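Note that this complex is displayed minus one protein chain, with the remaining chains in position.
Per-chain residue numbering starts at 1, and chain names A, B and C are given in the order in which the chains are listed.
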Amino acid sequence: MNYTLREMMTIMAAREICDGDIVFCGTGISLVAAMAAKYITAPNSIIFFETGAIDSELEEIPMSVADPRVMYSAASNGGLLEAFATMQNRITGDRVIGILGAAQIDKYGNLNSTAIGDYFKPVTRFSGSGGACDVASFVPRYLVFMQHEKRKFPKKVDYLTSPGYLDGPGTREKAGLMPGGPTAVITNLGMMRFDEKTKEMYLAHYYPGTTPQKILENMEFDVDISRATEATPPTENELKILRERVDPHKLIL
Amino acid sequence: MNYTLREMMTIMAAREICDGDIVFCGTGISLVAAMAAKYITAPNSIIFFETGAIDSELEEIPMSVADPRVMYSAASNGGLLEAFATMQNRITGDRVIGILGAAQIDKYGNLNSTAIGDYFKPVTRFSGSGGACDVASFVPRYLVFMQHEKRKFPKKVDYLTSPGYLDGPGTREKAGLMPGGPTAVITNLGMMRFDEKTKEMYLAHYYPGTTPQKILENMEFDVDISRATEATPPTENELKILRERVDPHKLIL
Amino acid sequence: MSADQGKVMALDEAIRTYVKDGCHISIGGFTVSRNPMAGVYEIIRQRIRDIHCYAHSNGTGVDELVGGGCISKLEIAYGGNAKQAPTCIRFKAAIQRGEIQFEDYTNYQMALRFHAGAMGVPFIATRSSFGTDIVNKWGFSKDVRKKDPKIPDNKLVVLDSPFGNWCNTSKVILVPAITPDVTIIHVQKADKFGTCRMMGLTYADVDQAKAARNVIVTCEELVESKELRAEPEYNQIPFIHVSAVVPVPFGAYPTACYRYYDYDPQYLNQHSVFAKNDKLYREYLDKFIFGVKDHQGLLELVGKVQLEKIKADPRTGYATGLDRK
Partner (left out) sequence: MSADQGKVMALDEAIRTYVKDGCHISIGGFTVSRNPMAGVYEIIRQRIRDIHCYAHSNGTGVDELVGGGCISKLEIAYGGNAKQAPTCIRFKAAIQRGEIQFEDYTNYQMALRFHAGAMGVPFIATRSSFGTDIVNKWGFSKDVRKKDPKIPDNKLVVLDSPFGNWCNTSKVILVPAITPDVTIIHVQKADKFGTCRMMGLTYADVDQAKAARNVIVTCEELVESKELRAEPEYNQIPFIHVSAVVPVPFGAYPTACYRYYDYDPQYLNQHSVFAKNDKLYREYLDKFIFGVKDHQGLLELVGKVQLEKIKADPRTGYATGLDRK
């Protein structure tokens, strides 16, 4: 069955969501993944937005986390304070999985979504943290969506917006952060995970049609490819869910 | 015209409220004073409660600041956090006048509403601060209702629950408190104020039928009585307001 | 727990499951309003002991828990309860007799402590209580605090602001977070998953709930999620914070529940007579708490006529014209 790379990425992410998870979502592909997960692996997962909407009934896909579509039939519509407290607080925070995106990521999963070049006089300015740094600081698990290009996987990010494993084992905790960090990086070529001991990124899966070597060519730093296996493509059922139930109007995919 | 001492006390307090004041109220006589002020000197004053109700329509007298009667037709029903922030915040806090009561008061207007005797093994335990210490810490002006008895005006309060002028001029600010402090102490015998320079209590008014000397006999510490004048008794109109409009069922007075 | 039933439980089961000897709890409401009295009475009925209780002005409920012998440690801002008990009577007796350990705060400080707990930070700053005995006198000594990992090492801390004189404030008082094992609240409406709609003042209920490891919600009405979700902005607590939901009509009785019923002045007056005398109070507990199976039993003792009197007027939300002398 045919599928697009964006569909593949979405399904790879959806499979990471466990039943009962509270899913911190942005918009776009990350939201589609969270919505899909509810039909696949995690019927009791709860989508929530940094703007304060919890468990919204997403009849239409919101284009922003402040879109009125996230307000419809939610369990509660609060504000930013309540939303982030839900993640900072260990009682609910420990149940949250985040989904983030970035312009750059290094081997420890540190993210840059602020600027390329000098912070004060950047070549390219991006939106900045928003809630990304908060999520990356607070929650025990998060996924990162990336485009696999050399400049996006640099040895050192130009600006460290959201903490991954910082400088390696123990450095999150030493800095004052909660335990946690990225659990998977999902790109248009494959999926990376982080070694439990070294906290360094390694290649876990490459998509059908690509190779570990091709993936390495698209990164500035080297990663271990010895554990890499081919990813399972989206099933017919998964694609059906994406295309018919989650994004029928192809707003995102 | 006849009037009771409680009516006298209520009117003395009501006269202290200026138009536009936000009045932090407890219940009982302090609430009756605030309600009366709206008919006398301060039609645009705003009654608010530490429980979070602002500008309630008090068709009936509430017996507690959490009484459902404070919730009826308020501008807003929030919670404790919002109410105290309104006082701690200088923007709204500077407009607030508090009305408090206590078991003991010293010459600097420090209040005890916690315990008589040793704090840990008290002879008499009272309710404790509630919001009183917060109000006394935050707002620029507050009134204190007291019964004039020797043991209630001691040289030193057994427990300092709510700050007056602490140890005299400059000590509030040095301790970290906002400028402010009690502006009048209203008892069943007269009204005390605080000297601008020394911050010590002095007798401002004695009620008709008593004398400054009698008042001194009911206090453990001496206060300046040289500035004392006889208080103006409640006018016919003031009494009419109290009896017919504010407390027609004599729940408080 | 089945999806059909959501988190709905019987009250005795909910209390037995979450409230244990020695646990740290807080209850919602304020003086004579929306105390989770059904939950409080069930705790007394189950003779749970050695509770560490956090209270701002949780009048009626805390006083009964003290009187019922359930509380050994109490952090509190205000032990008073309207006209019937300007100082809560069993609270007063327990302190004067040295029967419980206690520590005093202000109402704002207690509200902030729950707020910090809900936010997941160890403390929050305030400008309240400088120079007072609230700061100087600690109910729990340094030693007790060091030994008990569930009590913070300091009662309050005065800190010079690291932002200089920003906001015209050179120092602040830091109050430590509270994270109760259990918070019990009573609300007007909840769905079976625990999403709550409160009416009228919310006091500190929302933060008390969000700060707690487990939350027991008793409610006047168990409603369909659809009803609450029609206006999500008015649901103060989403279900993710809640462990158990128990429908208990008149669950706040004898305290008030805005738009449902008023406090019962007659019960409270009578109660304060009982509470002032140890023997009478024991008889009261025997009859009204231990002598009945559940809250419904207490309501039957009170009688329909009395409950009818306190029914809320739909216009005002309270019992207009109720005799409150």
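To be clear about the criterion, a residue touches a chain if its C-beta (ideal position, glycine included) is under 8 Å from a C-beta of that chain, and two chains touch if they have at least 3 such contacts.
Predicted model, so just to flag it, every value in this text is computed and none were measured.
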Task: With touch as defined up top, name the shown chains that contact the chain not shown.
output: A, B, C
- request: Decide which residue listed in C:Gln46, C:Ser161, C:Asn269 or C:Thr320 touches the omitted chain of the complex.
  value: C:Ser161
- request: Please pick, from B:Ala36, B:Ala53 or B:Ala231, the residue that touches the omitted chain in the full complex.
  value: B:Ala53
- line: Full-complex touch with the removed chain, picking from A:Pro122, A:Pro140 or A:Pro154, is A:Pro122
Query: Which of A:Val70, A:Ala102, A:Met146 or A:Ala231 touches the chain that is not shown?
result: A:Val70
Field: Positions on chain B contacted by the hidden chain, ascending
entry: 22, 46, 53-55, 57, 71, 73-78, 81, 85-86, 88-93, 95, 138
Message: Under the stated touch rule, tell me which residues of chain C contact the chain that is not displayed.
response: 117, 120-127, 152-154, 157, 159, 161-164, 166-167, 169, 172, 174, 176-177, 179, 198-202, 233-234
- line: Interface residues of chain A toward the undisplayed chain are 27-28, 50-53, 59-60, 63-72, 77-81, 84, 88, 90, 114-115, 119-134, 137-138, 159-163, 166, 171-172, 175-178, 251
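Here is the rule we use: only the chains that are shown with their structure count from here on.
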Query: Chain contact graph: line, ring, star, complete or other?
result: line
Query: If you take the mean of the Cα atoms for each chain, which one ends up farthest from chain C?
result: A
- line: Between the Cα centroids of chain A and chain B the separation in whole angstrom comes to 57
Query: Roughly how far is chain A from chain C, going centre to centre by Cα mean, in whole Å?
result: 40
Task: Find every residue in chain A that makes contact with two or more other chains and list them.
output: none
